[in-house]
Every structure is written in structure tokens, then in C-alpha cells.
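Beneath this line is the structure, given in C-alpha cells, with notes to follow.
Let's look at chain A:
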Amino acid sequence: MNKKNLNILQVENLEMHFVQKNKRIKAINDVSFYVHKGETFGFVGESGCGKSATCKTILRLLPENGEVVRGSILYNGINLLEQSEKQMRKIRGKEIGMIFQEPMTALNPVLKIKEQMYEQFLGSDMTEQQKHDKAIEMLRLVGIPSPETRLNEYIHQYSGGMRQRAMIAVTLAAEPKLLLADEPTTALDVTIQDQIIRLIEALKEKLGMSMILITHDLGVVSEMCDRVAVMYAGSIVEMADTQTLFAYPRHPYTEGLMQSLPKDNGERGKLNPIQGMPPDLSRLEEGCSFFPRCKYASKVCGTTVPQLREIAQEHWVGCHHAEHMEHAIGLICLEDAQHREGRT
Partner candidate 1 sequence: MEWATDKQDILLRVEGLYKVFPQHRNLLQVLTKQPEKLLKAVDHVSLEVVRGEILGLVGESGCGKSTFAKSMIRLLEPNGGTISFDGVDLTALSREAHRKVCKNFQVIFQDPYSSLNPRMTIGKAIEEVLLYHHVCDKLEVAQRCKEIMRQVGLDEEMGSRYPRQLSGGQRQRAGIARAVALHPKLIIADEPVSALDVSIQAQILNLLLKLKRELNCTMIFISHDLRVVRYISDRVAVMYLGKIVELAPADELYQNTAHPYSQILMQANPSLDPRLRKKNSLVEGELTSPIDLPTGCRFRPRCSKAVDICSREEPELRRLGPGHFAACHYISPNGSEIPNVVKKGTDVT
Partner candidate 2 sequence: MKIDPLQKLMQNKSLLIGSIIVLFLVVLAIVPSLFTSYDPIALDPTAILEPPSARHIMGTDEYGRDIWSRIVYGTRLDLLIGVGAMIVPMIMGTAIGLLSGYYGGKLDSLLMRILDVFMAFPYYVLAIGIVAILGAGTKNLFIAMWLVGWKEYTRLIRSEVMVVKNMEYIQAAKSLGYSDGKILFRHILPNVVSNSIVYGASDIVMCILAGASMSFLGLGVQLPTPEWGAIISGGRAYLSTAWWITVFPGVLLIISGLGFSLIGDGLSDLLRAEDH
């Protein structure tokens, strides 16, 4: 794919299966994408679509039954799948950090915030004082009041929004170049979510990070992502910059997802949800995985798996009928075609 040197992460043809007693769950099927330096790349999709599994594969944090069948994950040119466990430990945290949905489970309940923060500085030649200053600076940065005292507290002593902030502070203390954020605001109330979104945005800018954001919420995508990939049944079905995707969805699933949402303008028309349910990943049939639920499906869809194709500059779609999806209704109306040309 293009602009190789500008990509901090480049994943090609990744395939990962969960192996169970008598079945293989094809959690990731031939996934390829890239993340530009400095951008926020979003993964959006419903539960079980493989967005979280992709992130865990990148960090090689898969459970024992997760098996990478093929593909490569190039981080700044290094294939992470070929690194030893020891080398991976150096990459995790310091190069690629991760924040989670639930800070209570992501942070250790019996260690003080301070101790967890200091762990991030392992291997650096900082003095105790420098570590202390840095830790305080991080807490201040994420907007935790009176950081000197809070540094010596445990995670359960923090309130909901503050826990999320503390986890972000601990992760970012190591100053990772790439941040993986797995549903970081899903468990939060909308006002707190708003605060955390702005906080992550600001920190990303300040530290010059790139970010992969996993979410099921198109609203969060719209607020945060530069580019976004829509995942369905372990595959990327569409990938484009956020505005293009929101204005010109070209995959029937993307369209269905958008049509499932009530509109911002309070329109009361009947919602047009996608019928049926996602397929069982251990029993994927031939052809397009969305075929059974797709209202535009034709014969070819039932026999051949569509490849992800670039139908316009940096707009990738995995659908046989992508070119004929002009009628698809997005969430926003851009004034025209010239906007598209303007982007190229």
C-alpha cells in the first residue's frame, strides 16, 4: 500500500484464528491496513467483529489459543510477529501503549498509582526525583487535581472519570509512539466521555502520538478519528477518511450501520436496521461474509469473497458492488464531488 515511509504501522494480510477443542474461530480474516504517523485511526464494528482481537494481535497479547495463521505487522518497518518475547516486552508500553475500557481491571488494585507509574520508567536511567516529578507531571497533564497526594493512592480510591484519567496517565508515562485505545469511553457517562475524548485528543497532540481507536460508537469515531475502518465478521469491509466514509458509505454493511442510528436532527422515520445476525465465525460459508444479510447481494456474492479494493483515493471497499453503491445514504451531506477531488 501507499506512502510506506509515512506509516507507523502497516498490517498486511493478517489472519488469526482462535483454536478450540473441535473448531476454529476465524477471528481475523485477511486484514490489511495502515496507520499514518500522527493520525487517529478508528476501528468500528459490532461485538465479535474482530476489532479488539486485531489490537491484541498487534501487541501479541493473544490468549494461548490465538494462532496467527499468516500476515505481517510492520511497526516502523519491524515485523512484530517475528520478534522474540523479550524484544516484544521492550516494544510494549514504550513503543506501543494500550488503554482499556475498564481501568479497574487494567490497573493493579494492590499497587499504588505511583508504583505502577514507576514501572513504566523501568530501564530508563532516571533518578528517583526525576521519576517522581515525571509522575506528577503526568497526573497533572491528565487533569487529576492535587497529584502529590493522589500519586500515593490506589485505583479504587479514584472516582469513575478519574480512574480513566489515571490509567491514561500510567500508560502515557512511558510516552508510547502508538497508542491503542480499546473502547476507552464506553463505560463512561456522556459528560465524562466528552472530557476523556478531549483529554486524549489533547495529549495525542502534545506527545505527538499516533493512535488506533476501537469503538462501536460512530459518534466517537466522528469526534476523534481521521481515518476509519469498518469491520465485520473478522474482515475490514470499508476503510476511508472519516468524512468520506460518513458522507459516501460504499459498503452495504456500513450503510446499514448508519441507517440503524437515529438521526441527530430528531427525524422520526422508521429505522432501517440490518436484518438478521452476524455469522458464526467458526462456520463461515463461502463468499462474502455479509451475503446472508445483504439486501444488494447478487449471485457472485455467495461464491466469491470480495477483496478490499481502492475505489477512490484512500477509500477502500470490500464489496463486489462497491461501484454501484452511489445510492447509499450516509450520515452527512458533503456539498459535492469537488470535495472529493479536493482531497486527492
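Candidates were picked such that all candidates are chains of the complex that A comes from, given by their letters.
Following the convention adopted for this analysis, a contact is a pair of C-beta atoms (placed from the backbone, for glycine too) under 8 Å apart; a residue touches a chain by one contact, two chains touch by 3 or more; residues count from 1.
As the structure is a prediction and not an experimental result, all values here were calculated from the model.
Novice: If you had to name the candidate from 1 or 2 that touches chain A in this complex, which would it be?
Specialist: 1
Novice: Per the contact definition, I'd like the list of chain A residues that touch candidate 1 in the complex.
Specialist: 46-47, 159-162, 189-195, 197-199, 216-223, 225, 242-243, 246, 256-257, 259-264, 266, 268, 270-275, 277, 331-332
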